[in-house]
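Of the protein chains in this complex, one is absent; all others appear in place.
Order as written gives the chain letters A and B; numbering starts at 1 within each chain.
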Amino acid sequence: MEFPLIFWSVVLWMIAWGVIGGVVTPRVFLRKDMDISNAPLAGAFVGAASGPLGLIPLWHFAPQTTNRWVLLSAVGTVLILVTAFAVADPDNVCVTNGDLVASQITNGLVMGTIYGLMAMGLTLIFSILRVVNFAHGEFYMIGGMMVYYVSAVWLPGTPPVVAVLAACAITFVIGGLFERIFLTPMYDGRVERPIEYAVLVTFGLAFFLQYFVQALAGASPVKARRFFDFPIIRLPSAEDPWLIKTSKANLTLFDTVSISNPRFTAAVIAILVLLVLLFFLYRTWYGKALRAVSQDRQAAAVTGIDPHRMNMLAFALGGMLAGLSGAVLVQAFSWVPQVGMLPALRSFVIVVLGGLGSLPGAFVGGLIVGLVEAAGTGCIPDPQRAASYIPAYGMIILTLTLLLKPTGLFGRKE
Amino acid sequence: MRRQIPAIAGSLALGFLAAFPLVYGAADYDYIMHLWITAFFYAILASSWALLAGYAGQFSFGHMAFMALGAYTTGLFNNYFYLTSAATGTCFEIPFGSWYFVVLDPIGISATPFSCLDAAREAWAGNVVVKKPSLWFGILFGILVGGLFGWLIGRLVLRLRAAYLALFTLGFSEILRSVLSAELNITRGQAGLELDPLFPNGITIFGAVFDATDKLPTYYVMFALFLACIAIMLALERSRFGLFVRSLREDEDAAAALGVHTVRYKVLVFVVTSMIAAAAGAVQAHYIGIITPNILIILQMALVVAMAVVGGLESIIAAAVGAMVLYFLLEFLRNSFTIGDVTVDMTTWRLVFFGALVMLTLRFQRNGLLYPLIESCTRSGVAEETVAKRVAGASASEDAEAAK
Partner (left out) sequence: MIDLKVNAVQKSFGGLHVLKGVTFQVQGAELIGLIGPNGAGKTTLTNVLDGAIKPSSGTVYLNNARIDHLPPYQVAQAGLGRTFQVTRAFRRMTVLENLYVPALAMSAGKSQKDFQAQAMEILEFLTIDHLRNEYGRALSGGQQKLLELGRLLMLDPDIIILDEPFAGVHPKLMEIIYRYIHRVNDAGKAIILISHQMESIFTLCRRLLVLNYGDLIADGDPETVKNDPAVIEAYLGEEDDRSGIGSAQLGAPGNA
């Protein structure tokens, strides 16, 4: 970075006013007899984006149009950060190379779709059981391992679809069994503090599954072949394929945006699964029953839905969604038993950002986290350092969310 | 008396541990001593986590982060701070009486780092005294830094409950690990930060001379730290502190309505347990001699959780004993074996066994495997007393129950 002082002083200035806004605004709103659940968020963003210039009007005109203010200042905050970065580091690839930026954004969205899918599993479990599954990453890992073992070791030549279905099946079964054996005591008051019990027992499950797979499969990385090769397409013409150009393993759009085959396949599958999931949740009896239980457990029970069976279904389905995410990504990354750690943390971030228990929140959160990670890895000058900080980007989002708006973007009040 | 059994067993065990290094003389002396030192380390962590999670109900997965803060603070102190009798002119330095307090530039990751002090040394040609401040100051700093961050995290998580708290603290731990691995110019990242042994020049105890690599002095340091931590925690447990943190674990609103300053005690329990974890980390770091960001991978946290859960979350002693038992089990299960032509790789299977043990303990014996034993002794007679008094003077409230 050429002028780090500029960048960091802007960041410090924004943090300072963000903190002032976040702390003072709830008090002002409280005095004005207003709902303060959004106040820290509004104050922090307005403060960060405009400092005292925005905060004083915000406090003065308080009951009017604060939602639009928040949105504008959120955009403003991001813009100021980006501008400060561009001014401070004019030679950075992210500033000089528009193609790279477009590519990064596309890849961020592609990965974000898959992150969203995995996070939906977590949020589905939470919305029904009020349990955060700390073994979510292990379901992801097992999904990928299963695809690798089915398609490369046990039955070489199996079509990828079969392998993916096998991965879904096994993660579904593990989820269901675990719920039956270990979570049932929570429902009837046999456990003194059910939430803490669930945290510990799923943490134990994570530990168990990780090393169980390691004991069986070993710790060395494996990698599945990509599911299929792109057909060679060159549009509009073979000589000047400025619209679409494919090779077996890559897809280039407009000569600028490049997406690798495994990621593309994974994102397409993720979107298909998403549609199936939505159909399931909104059009089938089981899906409607699940949503009913998540909205009001007792009311659902009165109408003849067995909430206990829904618990099992939700946990199995949630685990399966994580397994599926792993199954479609195993062709893109090399796989070890510890591979689930990072995606699990990322899913936690996404569901907290989107609002624990909210499915649309998980999807939008996935896209946001995908973009932030793409920006972080693409633009931080020292690539090795950028890679080391990948978990941190998500955690910064998590911390900010928990401090400013613990219910998340789409969360409902507890 | 049954009630005295735990106290008697405890004193016997402590006597055994105090005498052990002096009487044990087998060929694997160094190995066994190493096991005990590490077992004390884990016992301190597991029991302090039990105080945080079991007593105060704050299920934090960031405990190892505080341990690492202690370790890295003393590690950086040990590597970066020097006292010299003349100005270096090249390093950052503060005059300090007739001495200079010198802070090195980032040491980087090269195998043979050449610091600004090395440059000055060459120029001085041996005429200037260069000293490292006592590493005990580093350990002290480590404990303070642990406490400071404990306070900060405790403040931040005040409003978070259960799963959110676990997520947030896990996140804190991961951020710290990222920073430690990424800022490798300062921390040397995965290359590892080297530390002096606890007694760099050896030590003489009652005429017996021990050099820097001898385990016995370290054993007693760790043992003393263990005893001190347990004593502090037990004293706290029996004081109003213990009563209040348990009450806020049970019901925060009800505790507040009865006059308990819940915020203060919640933050305080974070500060205390963080300082204890940091102390353990700092001493252990000097004993091991090298630290990497891997000391706070999730596996480590999972081990500490497993130890506390299996021992008994709601008892400091049970968690400490559970940690020792599990640690020795871990070590002794390390040997792989072969049945026919199948080799069972125990280094991994023992962890599988651990995971299963934790889940089964939680499922079927929620208070741990050890704590119920202790409790059955200390609480022996309670039920009999209840029944006896009920028979003697049947009370109105009992009548009411009987009538139901």
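Note that a contact is a pair of C-beta atoms (placed from the backbone, for glycine too) under 8 Å apart; a residue touches a chain by one contact, two chains touch by 3 or more.
As the structure is a computational prediction, the values presented were derived from the model and not from experiment.
**Student:** What are the shown chains that the omitted chain is in contact with?
**Tutor:** Taking every chain of the complex into account, the missing one touches A, B.
**Student:** If I consider the whole complex, including the chain that's not displayed, which of B:I205, B:L243, B:I290 or B:V344 touches that chain?
**Tutor:** For the chain that is not drawn, the touching residue is B:L243.
**Student:** Of B:G25, B:G207 or B:G259, which sits in contact with the chain we cannot see?
**Tutor:** Of the listed residues, the one touching the omitted chain is B:G259.
**Student:** Given the full complex, what residues of chain B touch the hidden partner chain?
**Tutor:** Counting only chain B, the missing chain is touched by 239-240, 243-244, 246-247, 249-251, 253-263, 314, 379, 382, 385-386, 389-390, 393, 395-401, 403-404.
**Student:** For review purposes, identify every residue of chain A that touches the missing chain, sorted by number.
**Tutor:** Residues of chain A in contact with the hidden chain: 30, 33-35, 192.
The rule is short, and it goes like this: only the chains that are shown with their structure count from here on.
**Student:** If you average the CA atoms of chain A and of chain B, how many Å lie between those two points?
**Tutor:** So the centroids are 33 Å from each other.
**Student:** Over in the complex, which chain A residues touch chain B? Could you list them?
**Tutor:** Interface residues on the chain A side: 131-132, 134, 181-182, 185, 191-193, 195-201, 203-212, 214-215, 219, 341, 345, 348-349, 352, 356, 384-385, 388-392, 394-396, 398-399, 402-403, 406.
**Student:** Under the touch definition given earlier, write down the residues of chain B that touch chain A in their complex.
**Tutor:** Against chain A, the touching part of chain B is residues 53, 57, 59, 61, 156, 159-164, 166-168, 170-172, 174-175, 177-179, 181-183, 189, 298-299, 302, 305-306, 309, 345, 348-349, 351-352, 354-356, 358-359, 362-363, 366.
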